[in-house]
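The structure is given below, and queries will be raised subsequently.
A protein chain is absent from this complex, but the other protein chains hold their places.
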Amino acid sequence: MANLVIIFLSAVIVNNYVLVNFLGICPFVGVSKKIGPAISMGMATTFVMTLTAAVAWLVNRYILEGLNLQFLQTVSFILVIASLVQLVEMFIKKVSKPLYDALGIFLPLITTNCAILGVALFLVLKEYNFIESIIFGFSAGVGFTLAIVIMAGIREELELADVPEYFKGAPITMIVAGCLALAFMGFSGLI
Amino acid sequence: MASKTSHPKEFLKGLWDENPVLRMLLGLCPTLAVTNSAINGFSMGLAVIFTLVMSSAIISLARNIIPKEVRIPTFIIVIATFVTIADKMLAAHVPDISKALGPFVPLIVVNCIILGRQEAFASKNPVGRSVIDALGMSIGFTITLTILGSIRELLGVGTIFAVQIMPLSFEPWMVMVLQPGAFLTLGLMIGISNWLNARRAK
Amino acid sequence: MKLKTFKKGVHPEEYKFLSEHKTLERLPIPEEVFIPVHQHIGAPCRPLVEKGQTVKTGEIIGQSTGFVSSPIHATISGTVKTIDNFPHPLGINGLMIHITGDGKDEWIKSFDETSNWENLLTDEIVDLVQKAGIVGLGGAAFPTHVKLSPSKEKKIDTFVLNGCECEPYLTADHRMMVEQSEEVALGTRILMKALNVSRGVIGVENNKPDAIAAMEKATSAFNNIEVIPLKVKYPQGAEKMLIKAVINRNVPTGGLPLDVGVVVNNVGTAIAVAEAVTKNKPLIERVVSITGDGIKEPKNVIARIGTPFQNLIDFCGGLTDNTVKIIMGGPMMGITQHTLNVPVIKATSGILCLTDLSVIKHKEYPCIQCGTCIGACPMNLLPTRLARFAQVENWQMAEDLGILNCVECGSCAFVCPSQIPLVQRIRIGKLRINEMKRKAKLATV
Amino acid sequence: MEDTKQPIPNEEPANTEKPKPKPVGKEKKPEPQYLLSSSPHMATIDRVPKIMWTVIAALMPAVVYGMYNFGFNVLLTVLASVIAAVATEIVINKMRGRESSVADGSAVLTGLLLTMTLPPAFPKAYAAVGAVFAIAIGKQIFGGLGYNIFNPALLGRAFLQASFSVKITTWTAPVGIDAITTATPLGSFKFEKIMTPYFDMFMGKIGGCIGETSALLIIIGGVYLLVKKYADWRIPASYLGTVFILGGLLWIINPEQYPDPVFHLFSGGLMLGAFFMATDMVTSPVTPKGTWIYGFGMGAVLIIIRLFGGLPEGVMYSILFMNAFVPLINRYTRPKIFGELKK
Partner (left out) sequence: MVDSSLIYADIIGAVLSMGGLGLIFSILITLANKKLHVEENPQIEIVADLLPGANCGSCGYAGCANFAENLTGGKTQLSACPVCGPDAAEKIARILGVEVESGERRVAIVMCQGGDGTVKKKADYEGIQSCIGATFVGGGERACSYGCMGYGDCVTVCPFDAIHMNDKGIPVVDRAKCTGCGNCVEACPRNVIELHPLSHHVFVLCRNKDNGKNSRAVCSAACIGCKICEKAVDGIGFNVTDNLAVVDHEKYTRELVLPTEKCPTKCIVIVGKADEK
């Protein structure tokens, strides 16, 4: 149990997915303009990450390790993830239009995104068991959500600020991310 | 190679006008993650050059036989194949660097630059043009990463490509090789490139 | 005992000493008056007179054109010289009836005291108030008869008389309460009868002890009227704040005092109502405080509506040489004037003349998010955010944050250490948002 | 408030006219031109520069004590940092073609606050680097005063901490104590379990950063700011309160391992942070409810870092961390509009 808590805290704060591991930077920059979409994006990502963690662990354990084909990890993971996400997207679109508008439209963005594949690769690297993998995937998603929502809050605030023209948009986002990373450094050594 | 001379712009645009990192903001994850030294950035760039050029060539060749509905999964598989090859090659020849780059080499698979070029260019253009486009983009990427890595290495360690540049009395700014340094340097680089671009436009 | 008041708000320096002990004086009948057809909230009047026509004091010269409107009367006897656009104190130019006086001040009829007002029916009182052209004399100029005709569903149980005069400098209401306390009490009783309520409350800020004493004396015979001293704070005279202060009820956002069973009127209005109902006298004059450090002798004068400001200023000894700002109303919500040719209107509670010594020089700094404005806003809004969203034209956010609830009292801009013109920005925002709403409404119809 | 009447130089051409009473309608003489402006026409006397310079003044007792405590060297560090901060501000104002904003005192304040969080023997050149970073990246890149998200001084300090982690944790003993290097009370507790006497911590005869040692003098300056209402009392109250309560709870659970809450309050940079850094108007929430959440968050993060983290001190990180949440806090703690009905 304590083990799971540590995995959670580590992935959310100490080794925050975005600010420390540099994963999922593209959506972090792209979808952090407004708080609403940022929250949706965070939730969609958390969902996909948890799902991915489960599936990737299964694929790795029962297909790749079983057949001794670890070198196919990258290919098989991305294949599984891409297909899964597409299925989920279609499913949501059919089942609930509001849910699709809130979450579904972000799903294609997430598929081809290092955040998801990163989860799969990391959990193999760290040799987590099945439950740990799911918790890891979920916490990584929460960490991503935390970072993107903070960033969206700050960027909405910066809409009102007098940022030098050439630094508007991505540059200032990067710099804020740098400041955030500085602030998160205080947690190093926590776990 | 004949088409290269006929389309020099196709090649040059990747270096500045459509520089994947500074102007299109693509592939930021590896850009940030592996540029704690110049050599890491450069190696990453090489891996990307290999992957992008090879997959562009293949996809451009096969562009007419891939059904529209499954093109993205197909692209990904092709890319993933080359990424795996690049990864294994790095691991075999330069194990130290491969270790430093960690999972970011396999993560090239989902690098938006590569998929983006397939979707936007290679799947619509003949092989020659696609390869030139891929070369321009990936070399632009490599140059940017190398510069970024050099700046961070210089300030963070005092060296560039492990060659001591700063006087030994210089106390390195550790932060530059840590995560905040990556974000801050890249932010400033993009800002400055915006400024240069605006000046050039005038 | 802890004095009653509302939450938040500010307490600017009062400067009431300039004129608070000056007894009311009657301004000589002016040679000419300019009577705007639009002096109140609601539809403007339609002029009933023509160029060259002779009129007598008290004669109706403009007819109201809707329910929310109020007629206007000739305030001197003489000849209509012209009906044209002249500088208007509320805007830039406005249509006015220009009357040159014959110096006789002949009234259209004699006004006898109708002592039996207690026998009048509610509707008859409201009718008399409407015919007399009475509007809220506190500054907003909302037609009083409209306030007295609430819809049947609204149960009115309390009448509040506004004697706060929370604006710095102004002393008109103060002097009226001291010198005409009997009329104020009479007006209160008439208004209570018109509304058919049993409870009357008079809220007076604690910096006017003589007014409180006078009002207590005048109302001592009526135990359903209570005088409540209030802690000195701005904007206590705003209806919603006053109701919160005296009877602790919250008027809902976008609602009116009627929604919580209350009607509020100003002391000046009460006197006008008393005169209209008991003497059948229309609203042709009002008390104006002429004050500020730019005027030589600050005074409280009774002036005919339509008298140019210049006459009043001359009556008070003129302006000092370094006067730079002329304000109609108080310093917190008053409107600056570019000329002294504008006339006194029904809403003119004061003329404030400020010299370069007391006019603040604005130097705008960036907002430092100190939150002082938030601590001052009586409506519990976030002025700094509203102003900023209005500035970057993010109307949606501004509206979500309740920009339309702003009462423009000026407390935020008063306390702002960055001297940001918060009120002006918020006004622009309100205007734009209302414009867009109107358009959207037109588009859907 | 009679200062609203203080003479302010006036350039209005109105003075050149003689607004003598004259009959209406005669247009021969040019009419006096009055000033048109939006209401309100009165204002308080508080201005941004006044607030900034008052905060600087309130810091002075602690700064002077730092000099007395750690020697003349400290003055040079202060100067290096302040001059670097002001110079950066001037250069960036020039680059952006803006009016110079040095006079508002915010750059001086940033430089001063930065030095107060540095150890006494910290190299002056690096202090200057920190100040340049604080102004350039911490403030100006967001658009200057009022728009920054993070406290610039603390951002500068965090930059220095990440860059020169050894130099910034090398403490020199106060003048008059027979030692060259020493440890801060927090450090000695965390790594050696040695308690420092409370009286020394309160008066400041201890090792530590230049401006943080004397709780007494910081409280004096801080209370002055609270009285002048240039700092929101809720922030130090909730911050210190949270630290006291959480620290106290843990102490009750295990007094062997965790220090008592009083030690928490007076050790490290907590007092300085609570009164001067966390209360920075620009980077703290504007809503009353928000300030409570902000203070609570800082307190909780501080206790986590101090007791469970790898670093002995976490004031800086706790404030920076919560700074990042301020836009969200502001957004979700909008006060209920007067008369707004409950949903």
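Here the chain labels run A, B, C and D in written order, and each chain numbers its own residues starting at 1.
Going forward, contacts are C-beta pairs under 8 Å (C-beta built on N, C-alpha and C of every residue); 3 or more make two chains touch, one makes a residue touch a chain.
Predicted model, so just to flag it, every value in this text is computed and none were measured.
When the omitted chain is restored, the residue from A:A54, A:L79 or A:L190 that touches it is A:L79.
Across D:L35, D:L160, D:L240 or D:I337, the single residue that touches the chain missing here is D:L35.
Considering the complete assembly, chain C touches the hidden chain via residues 84-85, 91-93, 335-339, 362, 421, 424-425, 427-428, 431-432, 443. If you put the missing chain back, the residues of chain A touching it would be 59, 63-64, 67-69, 72, 75-76, 79-80, 83, 86-87, 90-91, 93-94.
Residues of chain D in contact with the chain left out of this view: 12-14, 27, 31, 33-38.
Here is the rule we go by: only the chains that are shown with their structure count from here on.
Compared on C-beta pairs in contact, B-D and A-B come out with A-B as the pair having more.
Distance between chain centres (mean CA atoms), chain A to chain B: 22 Å.
Multi-chain contact residues, meaning those touching two or more other chains, occur in chain B at positions 175, 178, 180, 184. Residues of chain A found to touch two or more other chains are 160, 162, 164, 167, 172, 175, 178-179, 182, 185. Interface note: chains touch in the pairs A-B, A-C, A-D, B-D, C-D. On chain C, the positions that touch chain A within their shared complex are 366, 388-389, 392, 394.
Chain A contributes residues 19-26, 29, 71-75, 78-79, 82-83, 112-114, 116-118, 121-122, 125, 164-167, 170-175, 177-179, 181-182, 185 to its touches with chain B in the complex. Residue ranges on chain B touching chain D, taken from their complex, read 171-176, 178, 180, 184.
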